[in-house]
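These notes are about the structure you will find just below.
What you see is the complex with one protein chain gone and the rest in place.
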Amino acid sequence: MNLDFDESEVAFRAEVREFLDKNLPADIQQKVRSHAEIGKADTVRWQQILNQRGWGASMWPKQAGGTGWNATQRYIFEEECVFAGAPAQLPFGLVMVAPVIMAFGSPEQQRTFLPKILSGEDWWCQGYSEPGSGSDLASLRTRAERDGDHYVVNGQKTWTTLAQHADWIFCLVRTSSDARQQDGISFLLINMHSPGVTVRPIIMMDGGHEINDVFFDNVRVPVGNLVGEENKGWSYAKFLLVHERTGLALVPQGKRLLVELKAIAAEAMKADHRLRDRIARIEIELAVHEMTLLRVVSASGSKRGPGAEAAILKIRGTEIFQTIYETILQVTGGAYVDPAVANRFFNMRKLTIFGGSNEIQKNIIAQMVLGL
Amino acid sequence: MNLDFDESEVAFRAEVREFLDKNLPADIQQKVRSHAEIGKADTVRWQQILNQRGWGASMWPKQAGGTGWNATQRYIFEEECVFAGAPAQLPFGLVMVAPVIMAFGSPEQQRTFLPKILSGEDWWCQGYSEPGSGSDLASLRTRAERDGDHYVVNGQKTWTTLAQHADWIFCLVRTSSDARQQDGISFLLINMHSPGVTVRPIIMMDGGHEINDVFFDNVRVPVGNLVGEENKGWSYAKFLLVHERTGLALVPQGKRLLVELKAIAAEAMKADHRLRDRIARIEIELAVHEMTLLRVVSASGSKRGPGAEAAILKIRGTEIFQTIYETILQVTGGAYVDPAVANRFFNMRKLTIFGGSNEIQKNIIAQMVLGL
Amino acid sequence: MNLNLTEDQQALQDTLRKFAAKEFSFAKRRALAKEGAGEAISATGFSPAAWQQLAEIGVLALPFEEAYGGLGGSALDTMVVMEELGRGLMIEPYLGTVILSGGLIASLGSDSQKETLLASIGSGESLVALAHQEPGKAFDAEVLTTSLNGPGDGLILNGNKAQVLYGAQSHQVLVSVNEANGISLFLIDSKAQGVTWHDQKMPDGTRVARLELNQVSVSEAARVGGKGAAGPALSRAFDVANAALCAEAVGIIVTLIEITSEYLKTRKQFGVTLGTFQALKHRMVDMFVWSETARSATMLATVRVATGTAAEAHWACAAAKVQVGDAARFVGQQAIQLHGGMGVTEEMAVSHYFKRLTCIAALFGDIDHHLGVVSDVLLAA
Partner (left out) sequence: MNLNLTEDQQALQDTLRKFAAKEFSFAKRRALAKEGAGEAISATGFSPAAWQQLAEIGVLALPFEEAYGGLGGSALDTMVVMEELGRGLMIEPYLGTVILSGGLIASLGSDSQKETLLASIGSGESLVALAHQEPGKAFDAEVLTTSLNGPGDGLILNGNKAQVLYGAQSHQVLVSVNEANGISLFLIDSKAQGVTWHDQKMPDGTRVARLELNQVSVSEAARVGGKGAAGPALSRAFDVANAALCAEAVGIIVTLIEITSEYLKTRKQFGVTLGTFQALKHRMVDMFVWSETARSATMLATVRVATGTAAEAHWACAAAKVQVGDAARFVGQQAIQLHGGMGVTEEMAVSHYFKRLTCIAALFGDIDHHLGVVSDVLLAA
């Protein structure tokens, strides 16, 4: 048992770092470091740069155009990217729909969609949640009815992150109401530029626009855009849920933010032992949380499944990340609040809710690990 | 709105204090202050002293031999008793069965039982819980079958506090299995010296003997010992549950213990800011908790019902009390634990479980206050 | 001992609650806050109409002596008002103008200052801000950088002030300086020569300004209170303000519990209402217990402010800020969490209450600061 990276891993880290040094555009880096909004253009530009190096999809197998890296390499790559101030890659195509298309899509679908995800040409968003079916996904009501070579889709999706930029949406839609709720659901790829698709912004409490309602009004979707079998969409969605999601652990992001907190609080914490103790606790919790992540990464190297680990990583990661932001809010603002920092703090409030609320994560652990 | 006691209340406090000064036996006071065990003899002796003064039952109406005091007076009396180092009065007779006998018992029962509760001659214990029916009281299985002028009782009670000293036990027993669980329960007074009653000690984790199993093997109980109507016992027990139970708030006890903690920690907390902050927090929480109690006392003076306040008082009171003990444990023992203090800490672990676990209290609040 | 509201206080509570519900529903306030709406709220950060109505109800004059047009209300009456402002999410500049500046003028001002100023505050005519805190210093600092020169060539103020509540919207401003080993206060015109305001919109919609004083001339007549003698009154004013903030927080906390409880009773998941899930039910109970704790803490602080010694009041206000801060954090966070995705949108009232609670918890000393006050008392004992 050891925490030391071996020679090849050390060399790999150096290679990633050198690449980032040379290729991460300074203007993007500056935006990331100053917490400015990263727009579509910058996200796409960075994806293109990575893709030119062959690093567009760190989690894809080589034959699909990915890097074929193991878990440790992916961990090193993510950490270096975050530390360097690289923007996040858009997960909806790369991490969410691509594995489903690879596993269950037709060769035609794989040829059509995967390269444009890799190149950044297609911007994807996720169409799962609906008004009234948040944690209870299976109760969704958006209908897709067969009409010749098309499905006709009607309904509404919500909480659709960055749908305002999207070319495509992968949707869970109801194709049968005969069976038990889960059995009548299909996995459909819908072009966002189709007639009948409307996007309406939802403004978040920090005033920002990240999420949207997406309305489907008699949207015609070619049957060729159905992934896998009709009415089997639920099992594909579940496949996605247990797919490795160590990114939710927010470890490198947390470490980066802790550096920022310590810099901001450097003077204040000399005189204020309560603040110092709070930062010490965060430092401890983050180091230990990182160890939990490394245990998962290490076990995944030895081919053990991710189990309920993703749930633990998400719960702890989001809690710690929110605590860091809360502490940054506390030390800025001069005995009140700094509006810009407060808005970042408010923005992060979503972390324990989105991506499967922490309550849902607890249900998963209760069932999968404790058998309760 | 004010926190000042009026002239008559101030005079009353002085009267109580003077009485305690003169009449609380020094040997008992010494035992209380050193956390020694208070045996049956001392508890009875103190009850007799109080009763001679006419203060044997602070919560009973005058006509029953009680003091007829209002809530504020009772609060002052309890506080002074705790501060003076008086032992607790045995609640099972005075506070638990007596109100039921007064409200639902026959004149004969009132004449027989109340005076001996007041004088300390009869030691009572409570027979509610059974193995397998802790929080779910209504599932109890101890049976009482009518046989002429007697009930024949068979079954087992458990968690019976101080049953080893008891002359009488008030029991919930099943007299009918026809109806819904709650409707077949009766409230029966059983002489502990009856043939067929066996008491078995349950040793607590601190090694102490406070609680017991009580077994009934064909115990014959005169029908005259049935309180109220047969099969109506559940409603009498519920009456008792909503009966004012501000004692569970542990306010004067907590204040007394905080004084002890501050004395023990006086030196250590000068150098140790974490300990100082912890004690400051306890001080704050206790002062605020006392305010909650005073609000209940004050509202009860104006004839408003206790509502779910008893549940809040119990939850906060037990939590704070356990925290004080935990902190005392922390500052004694010299970088380890002091066995005697540790055992007191372990003994107090029961507080959030007994008397209706804090989870049950939350169910009560959810239903009574929030309508959930 | 009596901890129940008087009949008058119950009537005041009732009036304000009805007023807020009728005139300032969440939907109306949200509409007003948007750019281009009929009223000038986006420029001032509050509703001038609501301010006038509050004046008519009498709450702007409530704490002042009857001799100066006030109603002679106590800290307990203020508690009732603040709780209702909290419930209604009414971010009008009550705290800065009525509680802080009004309170300081009432305790330090000359008869003529009180006659003029308290009347114009009470009628809603005049907003008076307090500019005491300085950049990089504590809200209650006793050593100030703002300088007073003179009397040769007249009295001249120079300096910078931070966190002035509704300063840019004020008509007059109380400015603190060190003088004669203590703090003095001067009342100056908010548009006087040499006065520059940097207005900032806070996340809860309130306005807070930085103030630059550049060679601002003041007269001896502008002095409020004796030379270097304002320290104790300022200290008390912050205690009073913290007790008032706690009461506002209680109003928000109980409202969040009502809103969330209602949401859990109607919102369905997995075929049943959310309220049937025991984990959520118990969390609601924890929120409720915290709300009762916050109320007790606020009442304790308020009673001590009304009738206790300065030390008792200071202790109790610090204690209240700690407990109400904890309660605000728990209830605020959980109200959002229990609303799920809806909770983090601007469309729902819950996020607005949460933002206001976040700001209240930071203003005039956070939990750490006030825990320190209580902890230091232990050290001195």
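Labels for the chains are A, B and C, by order of writing; each one numbers its residues from 1.
By our rule, contacts are C-beta pairs under 8 Å (C-beta built on N, C-alpha and C of every residue); 3 or more make two chains touch, one makes a residue touch a chain.
This one's a predicted model, so the numbers in the text were calculated from it and none came from an experiment.
The chain not shown here makes contact, within the complete complex, with A, B, C. The chain omitted from view is touched by exactly one of A:E79, A:D206 or A:E359, namely A:E359. Contact with the omitted chain, checked across B:R146, B:K238 or B:R274, is made by B:R274.
Only one residue in the set B:K31, B:R143, B:K262 or B:R349 touches the chain that does not appear here, and it is B:R349. Touch with the hidden chain on the side of chain A covers residues 1-6, 9, 72, 262, 269-270, 273, 276-277, 279-281, 283-285, 287-289, 291-292, 294-295, 297-299, 301-302, 312, 315-316, 359, 362-363, 365-366, 369-372.
Touching the omitted chain from chain B are residues 129, 132-136, 139, 158-159, 202-207, 211, 272, 274-275, 329-330, 333-337, 339, 342-343, 345-346, 349-350, 352-354, 357-359, 362. Residues 277-282 of chain C touch the missing chain (whole complex, contact as defined above).
Here is the rule we go by: only the chains that are shown with their structure count from here on.
Centre-to-centre separation between chain A and chain C, using Cα means, comes to 40 Å.
Inter-chain centre distance (chain B to chain C, centres taken as mean C-alpha positions): 43 Å.
Multi-chain contact residues of chain A (touching two or more other chains) are listed as 274.
Residues of chain C in contact with two or more other chains: 371.
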